[in-house]
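Complex shown without one protein chain; remaining protein chains in place.
For reference, chains read A and B in written order, and residue numbers begin at 1 within each chain.
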Amino acid sequence: MMNKTSLIALLLLVFAGFYPLFVDSAWLAVGTTFLVFACVAFSQDIILGRAGVFHMGHAMFFGLGAYTTAILNVQFGWAILATWIPSVLIPMACAFALVAPIIHLRGDYLLVATIGFNIIFIQVLENDVFGLTGGPNGLFGIDVVRVFGYDFSSQIHMYYMAFILLGITLFIMRSLDRSKFGRAMFYIHKDDIAAQSMGISLRYYKLYAFILGAGIAGAAGSMFSVQYSAVSPEAFNVTQSIMFFTIVLVGGSASLPGVLIGTFVMFVLPEMFREFETARYLVFGVAMILTMILRPRGIWPVKFGNIPSFLKKEAK
Amino acid sequence: MSEYLLEIRNVSKLFSGLVAIDNLSMKVKKGQIYGIIGPNGAGKTTLFNCITGIYTPEIGQILWKGRDIKGTSPYKIAGLGILRTFQTIRLFSEMSVAENIMSGRHIKSKQRWYNGIIPTPAYFKDEKHQWTKVGELMEFFNLSSYATTPAGDLSYGIQRRIEMARALAAEPELLILDEPAAGLNENETIELTETIRKIQAMGVTIMMIEHDMEMVMSLSEYITVINFGAKISEGVPSFVQTDPKVVEAYIGSDEEDEDA
Partner (left out) sequence: MDIFLQQMVNGLTIGSLYALVALGYTMVYGVMRLINFAHGDLVAFSAFVGLSVYGSLFSEGTTSLLAVVSVFLLSALVVAFVGVLLERLAYRPLRTAPRLSAVVSALGAGLVIQNSVMLIWGPNMKIFPTDFFPSTLWSVGGIVITFTQVMILSFSSVLMVGLYFFINQTKIGTAIRAVAIDQDAAKLMGINVNRIVMIIFIIGSALGAVAGLFIGAYYRGITFDMGWMYGLNAFVAAIMGGIGNIPGAMLGGLLLGLFNAMITGYISTQWAETFTFVLLIVILVFRPTGILGEKVAEKV
């Protein structure tokens, strides 16, 4: 006996699983990127939606992962598989180093600092620091995943790799929500003074959220760079950060279906309306305003009350 | 080892020149119910905020089991065994009652950092144990039927119970209650009095700010009276009730309401 949400989830899973079989290559690429962006959006959600930290520089971590894979592969000849771990660890290390000194700042101040980090990151990329980053044009010719001589080079391979990555991300989100760490983030978000009086360290859990979010975004970045065989700075700028930020809020903070819907609305819909090139973003802006007015908590807001069933039995 | 769990020694707290607490001293015995009374604005909540690390007093010491904890971060205070409720009730109103109480179990949970990413057998055991404890607390406070209800949807009296359950969930040695009877009717106040006695019977020391005189006098074993941030009287309830200085402080200022 399944409830409505689980049924929808199952249908979507089936649809997503068979998607590559009935679309053309352009839409397949869109689908793959949707999956990758959804991973990034979820990782942004950990920081913004759960821990409630105002963070508008997330594309930087995404880009760090992508560029790590690109640089290690193109400049140093590493195999793609070997770049996975660095592309997760380097964003995490950066998150720790950059955010730890400013984590105590009040919301809006922290927001601008995160934008600042993102901008500095882009400047580093564009100025071809140490000749590694390839300047404004980026790096191309990124290899594919190769296992025992077999090349996972087709678009369909890319799609399923991204699919698995999203699956892992969703698993992590679920583990997080059901652990003391995920709950601590909510408590901090909803009332940080009450949270502290319960023994929850603001600094520790906000940093935890950042580091975890950076790691997932880094993995997604690595995937992204392999999908397009190239990286360039404009894919990781503040405009992209704003997109991920908006995805979480428009879809529904801390809500699994919400973030997926948000990614669809903010990324796939504009793709669907590509023909209306010029008016596209105008309509988009209006849609953003209207969505917030009509659904201030997002299209599919989070629902609490996810407690073990032996406690629910007593409830009304 | 001192029999005094908490000692406030000559503590003063200033806010930009305004003296909120003035050379205050008191000693709380283990297992006691200790009352703090005084007119509104006397500095009682400020004192609690100093104990729980939200403010740092400029002068004096706050000794917990003999060690000075003045200026400790609020989140570390809970780890020491001191838990509190708030004058204005600070619940996580969007979250269910059970999840609210679960926040009290946070410092008791043994989950490791990787459990935020991946569950382990130890994690499953810990989760079950914590939720079981939450269930027991909800039973104790008669909240079981509200387990999944968002805390913000419930009445004031029930919210106060949730806040106490949450504080108790952390297994405190000292429970600090800031006007627990505020906004409660007579029946609820009687229930609250019994609950506080039961908590004391569990071995918890209790410090309480209250305006409901009947309740404070019947529950407290020892009382300190504060006005303008300074101690104007202290002693057992029967003494404090008749101390002319106390009477003057209350009659001299605005008339006290029946139930705060």
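Note that in this section a residue touches a chain if its C-beta (ideal position, glycine included) is under 8 Å from a C-beta of that chain, and two chains touch if they have at least 3 such contacts.
On a predicted model such as this, the values are computed, not experimentally measured, just so you know.
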Report summary line: Filtering A:54, A:78 or A:204 for touch with the omitted chain leaves A:54
Query raised in the report: Of the listed residues B:32, B:49, B:159 or B:195, which contacts the missing chain in the full complex?
Result: B:49
Query raised in the report: Of A:120, A:147, A:164 or A:272, which one is in contact with the hidden chain?
Result: A:120
Query raised in the report: Of the listed residues A:16, A:168, A:242 or A:268, which contacts the missing chain in the full complex?
Result: A:242
Query raised in the report: Of the residues listed, A:147, A:269 or A:289, which one is in contact with the missing chain?
Result: A:289
Report summary line: Residue positions on chain A contacting the omitted chain are 48, 54, 101-102, 104-109, 111-113, 115-117, 119-120, 123-124, 126-127, 193, 238, 242, 245-246, 249-250, 253, 278-279, 281-282, 284-289, 291-293, 296-297
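Just so it is clear, only the chains that are shown with their structure count from here on.
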Requested in this report: Quick one: which bits of chain A touch chain B in the complex? Just the residue numbers, please.
Outcome: 172, 175-176, 178-184, 186-187, 190-191, 193-202, 208, 212, 304-308, 310-312, 314-316
**Report entry** Residues of chain B that touch chain A when the two form their complex
**Finding:** 52, 54, 73-79, 83-84, 86, 90-96, 98-99, 102-104, 106-107, 109, 111, 113, 115-119, 123, 127-128, 130-131, 134-135, 138, 144-150, 166, 170
